[in-house]
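A single protein chain has been removed from this complex, and every other one stays in its place.
Chain lettering (A and B) follows the sequence in which the chains are written, and residue indices restart at 1 in each chain.
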Amino acid sequence: MNKTSSLLANRRSAPTWILRLRRLLNYGDRPWNFLTIAMSTLVIILVVGVGLLMWFDSQDSRLAIGWKFLTPTLNASWNPITSKYVAWPFIYGTIVTSLVAIIIALPVGLGIAIFLAELSPDWLRNPLGWLIELLAAIPSVVYGLWGIFVFLPVVVYPVGVFLGNTLGQIPGIGIFFKGPIPASGSSRLAAGLILSIMIVPTIAALTRDVLRAIPNSQREASLSLGATRWEMIWQVLIPYGLSGILGAVILALGRALGETMAVTMVIGNSIEGTPSLLRPGYTMSSVIANQFAEAVDRLHTSALVEIGLVLFVMTLLLNLAARFLVRQVARKTPQEARA
Amino acid sequence: MRKFSFILTVLFFSSILLAACAQATTSPGQPQSTQLPADSVQINGAGATFPLPVYTEWIYAYQYVDPSVTLNYQGIGSGGGKKGIIDGTIDFAGSDSLLKDEEYTSGNDLQMYPMLAGAVVPIYNIEGVTQTLTLDRATLAGIYTASIKKWNDPAIAALNPIITLPDKDITAVHRSDGSGTTEIFTNALSSFSDDWKNNVGAGSAVEWPVDKAGNGIGGKGNQGVAAAVQNTPNSIGYVELSYAIANKIPFANMVNKAGQSVMADADSLASAITDYANSFDEKLTTKIVDGPGAGSWPIAGYTYIILHTTSMQDCTKAQKLLEFLNWALTDTAAGKRAADLGYSVLPDAVRTQVLDKLGQVTCNGNPVMTNK
Partner (left out) sequence: MSEIASKMTQPIRRVAFSKPHYRRRKIVNFGMLSLTGILTILALIPLFWIVGYVVYKGAQYINLAFFTQMPRPLGIAGGGILNAIEGTIILTVLASIIAIPPGLLAAFYVAYKPNTPLGTAVRFGTDVLSGVPSIIIGIFGYALIVKPQGHYSALAGGVALAILMLPIIIRSTEEMVKLVPHTLREGSLALGSPEWKAAASVTFPAALNGIITGILLGIARASGETAPLLFTALGNESYDVGKIIRSSIANHLGIFATFKNIISQPVDSMPLTLYKYSQQPYPERVSQAWAVALILMAFVLTLNIASRLWVQMRTARMQGK
């Protein structure tokens, strides 16, 4: 006790300037609050800014062309010489390639998620999960390069020939598989297949999280009633997490819609009249990538920005729907920062 | 405290906005010394891929001629060049596509200067065919209007009696970007065929009938078209001659207006130039397609550099740029290199005109080139 009080009595105080600094730093909350609020506002300004820019820069074509710009038509034209612009071929191309991608990626992603969440042994789970996510990390241009020189000749062209000879002969849905696939393989089918590889990790990772978030009581209850493992997964877990899985699919769809480089490199960049998957096509993001740098005419630039606006709105809506659904079931982890 | 921070945020952003609006557009000029140290001036250009092989070699050689200048030219297509020079995002543009009246107006003080002439050749990749194909004006137009659909069409077979053409569909490759090469090609097609002239027209980007018919493919840049033809069997495309030579892609002979079958080379190009020797307009532009001469190559065109003539702000940069253009037009080694690559330098009369016009470029009111 004596030692303490003598220590306290004899303590030396810090130099004045340090004391003043300390007292000043106590008021650091004001600039801190200002900074955090300012930066948060910056994010919002950015988002709103992008939307507003798209809206204002597309004004010329929105006013000049109106809704005809978007409506499906058989006689679409995109002609900078005559200044006639109809965006339907690009919208069709984007939708069709994304649909093909989802149709293929959904079962695969679901299967992977089920395997990772329910079936794989513990030691395999993490490495396997990483490997799948590495698929998502490969840059888009590398996919495009590999696509042009490897995937298209080896996989897409034979598949295209096969589909043309089988499904292309059926009346009705045959129009989607008609026409010889170009020898280089550049087609909507190629874009759809490469897109599917790129979005499988998104579906797999999110669905896996959805499944992991389902309480064990559900699993135990169904197993105790005599269900086989698969029946437990298919009849209990999937319906339980359905909204989350749906959210994952919609999110992946949003990614597929906006993908530019890999698609541009393999889709053939041609505004064709046919709706066939086996023929070259064009997507919204590809036409912007190809033509924006050289659109001199105001209406042309405005039409391209309007396509960008449509793309922005589509991905915006899909993203919101997805986040809403996913948040209902799954908790997010840092690994999905890319998704 | 929250309200205070909110007010501060608003002030913060408004001040940033004001500062951004007050921002000057270009950086202050480099020090005005006669002998500049290495790499002190950076000049950016972009545009046509038609002259790209020559321009990249000239730029590479010029760094030894004048080390104080670093040049950069990106081949993004004539359309990209025109947009860049009009928007003011590049210092000079390369374009084989002529500026339209609206573009002259929106760009203010633009002027096109011919630099070289080159030939556009039809390249092809036909299974089993190693000999040189011959096409004429009607068949080439027919292929691209999709009225001729197969390689063994009678019209093509008639021109190539010794070649066995396969019974395969023709895939016609065209440019997917705004292209001066396309403009030269479609100008030629319009001259070959009234059907093409009336239904499609000429321009840097057109609506290709082959796309509508289902056998068209788009490639980006001359390189893209060359690559597409190389990779697609039974296809045809159009590129500048040097791309075909450098990549050993077979290109067709054409039967010209005079009825002679010509190969694209320096002589036929020179003949095409002579056909239109006096047809330059006051804007210093002209078309040289479908010439009447016996040995003329029918699909030829000039390629131009576009500059601002009075509104360049950095005078040192302007001077260095004009020195480069002067060197490119007058230096014999540079001219020889261009000729080796399959282009033709300007005839002397035209070159004098161009150099005169270059001498009239001013910066801040003073002429840039004080010596020639």
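In this section, contacts are C-beta pairs under 8 Å (C-beta built on N, C-alpha and C of every residue); 3 or more make two chains touch, one makes a residue touch a chain.
It should be emphasised that the depicted structure is a prediction, and the values quoted were computed from it without experimental measurement.
**Student:** Among B:P53, B:G79, B:G94 or B:G335, which residue is in contact with the omitted chain in the full complex?
**Tutor:** Among B:P53, B:G79, B:G94 or B:G335, only B:P53 touches the chain that is not shown.
**Student:** Looking at B:G118, B:G221 or B:G295, which makes contact with the chain not pictured?
**Tutor:** B:G221
**Student:** Of the residues A:S6, A:N126 or A:T166, I need the one that contacts the missing chain.
**Tutor:** Here the residue in touch with the unshown chain is A:N126.
**Student:** Residue by residue, what part of chain A touches the chain that was omitted?
**Tutor:** Those residues of chain A that touch the unshown chain are 25-29, 31-33, 35-44, 46-47, 49-50, 53-54, 57, 107-109, 111-112, 114-116, 119, 126, 128, 130-135, 137-146, 148-150, 197, 200, 204, 226, 228-231, 234, 251, 254-255, 257-261, 265, 285, 288-289, 292-293, 305, 308, 311-312, 315-316, 318-320, 323, 332-335, 337-338.
**Student:** On chain B, what residues meet the omitted chain?
**Tutor:** For chain B, the residues touching the absent chain are 20, 23, 25-27, 30-31, 36-40, 42, 44, 46, 53, 56-57, 59-60, 63, 70-72, 74, 76, 87-90, 219-221, 223-224, 226-227, 230, 243, 246-247, 249, 341.
Following the convention adopted for this analysis, only the chains that are shown with their structure count from here on.
**Student:** If you average the CA atoms of chain A and of chain B, how far apart do the two points sit, in angstrom?
**Tutor:** A distance of 37 Å separates the two centres.
**Student:** State the interface residues of chain B toward chain A in the complex, per the touch definition above.
**Tutor:** 1-2, 4-6, 8-9, 12-13, 76-84, 86, 102-103, 106, 169, 171, 176-178, 201, 203-207, 211-214, 216-220, 228, 231-235
**Student:** Help me check something: in the complex, which residues belonging to chain A touch chain B?
**Tutor:** Touch list, chain A to chain B: 29-30, 33-34, 37-38, 41-42, 45, 77-81, 179-180, 182-184, 186, 268-274, 279-280, 290-291, 293-297.
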